[in-house]
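Below is a structure I'd like to ask you about.
All protein chains but one are shown at their positions in the complex.
Labels A, B and C are assigned to the chains in the order they are written; within every chain, residues are numbered from 1.
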Amino acid sequence: MGTKGLRTAAKVSLDIPAAEQPCLHNRWHPDVPSAGTIANNEVVKIECVDWTGGQIGNNDSADDVKNVDLTKIHYLTGPFDIETAEPGDVLVVEIQDVQPFQDQPWGFTGVFEKANGGGFLDELYPKAAKAIWDFEGIFCSSRHIPGVRFAGLIHPGILGCAPSPEILAEWNRREGELITAHSHLDRDVALPPNPTNVHAGSANASLKEKIGKEGARTVPGRPEHGGNCDIKNLSRGSKVYLPVHVKGAKFSVGDLHFSQGDGEISFCGAIEMAGVITIKFSVMKGGMAQLGMKSPIYVPGPVEPQFGPGRYIYFEGFSVDEHGKQHYMDATVAYRQTSLRVIEYLRRYGYDDYQIYLLLSCAPVQGHVAGIVDIPNACTTMGLPIDIFDFDISPDKPAKKMDMGACAKASS
Amino acid sequence: MGTKGLRTAAKVSLDIPAAEQPCLHNRWHPDVPSAGTIANNEVVKIECVDWTGGQIGNNDSADDVKNVDLTKIHYLTGPFDIETAEPGDVLVVEIQDVQPFQDQPWGFTGVFEKANGGGFLDELYPKAAKAIWDFEGIFCSSRHIPGVRFAGLIHPGILGCAPSPEILAEWNRREGELITAHSHLDRDVALPPNPTNVHAGSANASLKEKIGKEGARTVPGRPEHGGNCDIKNLSRGSKVYLPVHVKGAKFSVGDLHFSQGDGEISFCGAIEMAGVITIKFSVMKGGMAQLGMKSPIYVPGPVEPQFGPGRYIYFEGFSVDEHGKQHYMDATVAYRQTSLRVIEYLRRYGYDDYQIYLLLSCAPVQGHVAGIVDIPNACTTMGLPIDIFDFDISPDKPAKKMDMGACAKASS
Amino acid sequence: MGTKGLRTAAKVSLDIPAAEQPCLHNRWHPDVPSAGTIANNEVVKIECVDWTGGQIGNNDSADDVKNVDLTKIHYLTGPFDIETAEPGDVLVVEIQDVQPFQDQPWGFTGVFEKANGGGFLDELYPKAAKAIWDFEGIFCSSRHIPGVRFAGLIHPGILGCAPSPEILAEWNRREGELITAHSHLDRDVALPPNPTNVHAGSANASLKEKIGKEGARTVPGRPEHGGNCDIKNLSRGSKVYLPVHVKGAKFSVGDLHFSQGDGEISFCGAIEMAGVITIKFSVMKGGMAQLGMKSPIYVPGPVEPQFGPGRYIYFEGFSVDEHGKQHYMDATVAYRQTSLRVIEYLRRYGYDDYQIYLLLSCAPVQGHVAGIVDIPNACTTMGLPIDIFDFDISPDKPAKKMDMGACAKASS
Partner (left out) sequence: MGTKGLRTAAKVSLDIPAAEQPCLHNRWHPDVPSAGTIANNEVVKIECVDWTGGQIGNNDSADDVKNVDLTKIHYLTGPFDIETAEPGDVLVVEIQDVQPFQDQPWGFTGVFEKANGGGFLDELYPKAAKAIWDFEGIFCSSRHIPGVRFAGLIHPGILGCAPSPEILAEWNRREGELITAHSHLDRDVALPPNPTNVHAGSANASLKEKIGKEGARTVPGRPEHGGNCDIKNLSRGSKVYLPVHVKGAKFSVGDLHFSQGDGEISFCGAIEMAGVITIKFSVMKGGMAQLGMKSPIYVPGPVEPQFGPGRYIYFEGFSVDEHGKQHYMDATVAYRQTSLRVIEYLRRYGYDDYQIYLLLSCAPVQGHVAGIVDIPNACTTMGLPIDIFDFDISPDKPAKKMDMGACAKASS
């Protein structure tokens, strides 16, 4: 019986340089040595460093971002051999969870210097900048951007299978052509293979040299395998369908993001972090032909946050009536008490009770059976939609009595 | 080709007394004469009066509610014979739309007098009261309950097929037993058959007398057919599976609600209205056995409102750059402009541009391709989540410059 | 008391050529004569023809699309003078409803011929094509694309205020430069002013000539006023903030869409229709400066459809117990019955009752108080999430008994 927790397929250290850890690598190449084997239909945890391998610190200067060494990125964990995977198959990757390390509850967002990386708006904003984000449970906030706090749509920025030699050659051809065609520009239009600071996992010296010369950089994403696609919605529960181009698939993952906006516009724009991703792997034999697939596809998971609190205030009622009498498991009494709690709450704004009674009958309140087994109290709840009011009824704001007129009454 | 609009299976008049309209009736009985035939898989419109048949007026007194005649309710439209339906089948009712009459854009919510109808909280609130609601498109508001406005989750309060004679007898038996057992109470515990003000559609005098003596009242809902179930989520797009107990199903519908809260606690608590319901009928042969069905089931539709506005502010950008240069269908330029619009917007609160640039990169902004075919302007949008800020950034509130500190910068 | 329905600010006819109707026009120009005045904070209905003014028929040939005359489009309704609006203000447009005409329940989607309009993929798909869509309540389906049906996210494709003379001149300058720069191409890169088939509302001949020479075409959207932005989410309940450039704002609207995908990629790609839009207008004085606004912004409404049915099956229960005994308004009995209905339903798949009992306790079922005032039956519902099962439990599919093993039992 599986009572012991999941297997961790690769562990990383935040105290050892990334370049010295054999389960990491920073180029896409079919020959990067395997970092381990994963069974078909297995669920494993995979640890990841942040994409810069620790170049950025939790401090108040952006000098580290300004001087970041972009030949060293992105440190990916893997590649992993997935049993039974063959070229032409599809590797189905279900992301079952992503978490920061418990003792590393922070991340960073950077604007690169125009001369070193740049970004989407670098003509207007050429200077390096940085914000540190603190994690508290599912939320994050930053001392560098006050007034903001939200739940992370946590996800990996990069995942994919290794290219075949043919695909790698095609990447180098077409990106090389682009570089040649734009050689007159003063900015990089693509990043060619570069042996400087290549990390090829456990490769020996000669293999490392080969990978340095041929290996594709981890910037950008590419259609044949996905890779650095930076899709913010690849979060908990998502299922990604990845084309397999080499035996064993050679899957790698990294560049974990606590959150990202569409476009990741400042380039180093997500909330970058180190952490753990839990993945279920399964192989769809012959999947590429079956799906007519040229690029990865995915189905988002069931838990995308709303980025705001629920828009209801919920009130509780129990089967103790307004005279203090205890009833036995009576949901009708409980729901009546719940209604009274809402009436008392709204009365504070100047409504009379009949107005509220009418309102609770016709506005879209949510009436739920909450607990109906803990003798002798049934518990019901009523959710009052915040947004039907044109003033703020949230409990954090003091209530002010207003002139609320009156509903129609019968003559007496 | 179906270019002429849908057939209206029954039309009602708001100028003629409900009791004189042969397509209406106010008791459940297998012998109420058919108001028309509907084909299997047909979509029709059915008009409905409000449940009181016009007893309540758009005015500022609740005397009409206090004195409402409850022997006259609910006026249902039907019953309709559905072709091929037989006992044991399931009638699948897809609610394709519900609308108030265009020239009757209002409804009402009432609290009944304790002595005439009462309600959930009548021991605390024994007096009659009323609120009139005005409809503006999908929204409603009331001069009697200021400060409130919301989109209606519009639905029918009552729908169902006629009982068989056996089921009708069972209803009368078990509710009669309850009445007998509680005859010492000073309040009604159930409503027995009552010939007063019975309306049996086009029935002749003797049939009408029989229906008056035997026919089940439209209060309450009952497990065998649903009926007056007052489920607020039976809205546009919902599919209801109804047991069929008599040949032709004899389907009736009425008691349209612009909105209702769970429980409809004041009894006449929904926003009651007259209007039109559009329904697709289809028959599932032998469905009751197949579904193991004792009571109706339903699947909600795709358009339940959130009861609040979207929690994003969307900004537009076009492929005209900040120097006034027109680009041809360039979504990248458009998205850059969209980003700048958000930066300009947030700058008003005291953030510096780099803080915002960082924020847009990592907060869960939604970046959409809006229009990409109207030459020469691509249009993209960026949705900024309102709720990530701890102050109100909505455009209706004036912006106040605050001290927002600074992000980390590089030394120069 | 507002019991008579909303004012219709402009009525159109589908039987008279669009070019002959004075409340329509097809160019953006500050001098198009007013089609009427609307008060600040007024809610009105505005009727619109389809954007081609009736050039496309409900038939099975795409010849009309192939030969569509693009100098005649888009016929917009307006311009309307909004009282108190001045340049520098923001016009807040709340879309309270959009509906097709009741007797015109259909729309069309077209692919333009590459040589006459083209579109996003015209190099691959150069031929004209067309699909007719039939509307049934909130849903649409097409005989030309079987297997598809969905709820419309209904919206206007075009809305905006008139440009000032200065803005109009800037549009003509920058788009003219683009045309000049690309004059060697064999395709249009922008549409310059064109007097052919200009419709300037009620303008006299000389004014019409001026508008023909100077007036901006309705393709594309432009940053200064929005216009043809084709944003699919500007649906019911949305609020759009539009910059005002001329006295009275001169607001126009048209190009109603029953539905559209992001990008509207085939150019005539939305489901184009004639119909009625209900709008509330309000003026935010000095709003442009206050919002730092260069382009429109909007907040989506509360009723975006899910494009699929709800993912719960709801079961009903009433306060009649399994022995046929009638209880009085007992929500606890009703909820117990509701639970039993679900057990009976799931039993059909081979689960034993204890397995289901356990499942209903811990899976995220939704328990609602539905009706609690219709004596003597309380009605509760339980929503069973469809997606927690790895087989299809929807009522439309026959149930198949499977081997479901057993839960843990106590020894006896």
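The rule we apply is simple: a contact is a pair of C-beta atoms (placed from the backbone, for glycine too) under 8 Å apart; a residue touches a chain by one contact, two chains touch by 3 or more.
On a predicted model such as this, the values are computed, not experimentally measured, just so you know.
The chain not shown here is touched by just one of A:Ala19, A:Leu124, A:Val219 or A:Ala406, and that residue is A:Val219. If you put the hidden chain back, the residue from C:Val148, C:Ala169, C:Leu185 or C:Ala289 that touches it is C:Val148.
When the missing chain is restored to the complex, the residue among A:Ile38, A:Ala249 or A:Ile265 that touches it is A:Ile265.
Screening B:Ser282, B:Gln337 or B:Thr380 against the full complex identifies B:Thr380 as the residue touching the chain left out. Not every partner is drawn; the one left out touches chain A at residues 1-6, 43, 58-59, 95-97, 102-106, 119-120, 132, 134, 136-139, 150-151, 170, 174-175, 177-178, 182, 188-191, 219-223, 226, 228-233, 236-239, 241, 262-267, 269, 278, 280, 290-292, 294-310, 312-318, 320, 324-328, 337, 341, 344-345, 347-348, 368-377, 379, 381, 394-396, 398-399.
Within the entire complex, the positions of chain B that touch the omitted partner chain are 302, 329-332, 335, 366-370, 372, 378, 380, 387. Of the residues in chain C, those that touch the hidden partner chain are 59-63, 65-66, 109-111, 113, 120-121, 124-125, 127-133, 143-150, 153, 232, 257-271, 305-309, 311, 322, 335-336, 339-340, 349, 351, 353-355, 357-368, 382, 385-391, 402, 404-411.
What we mean here is this: only the chains that are shown with their structure count from here on.
Chain centres here are C-alpha means, and the one lying farthest from chain B is A. Distance from each chain's C-alpha mean to the overall C-alpha mean is smallest for C. Here the spacing of chain B and chain C, counted between their Cα centres, is 19 Å. In chain A, the positions touching at least two other chains are 335, 366-368, 387.
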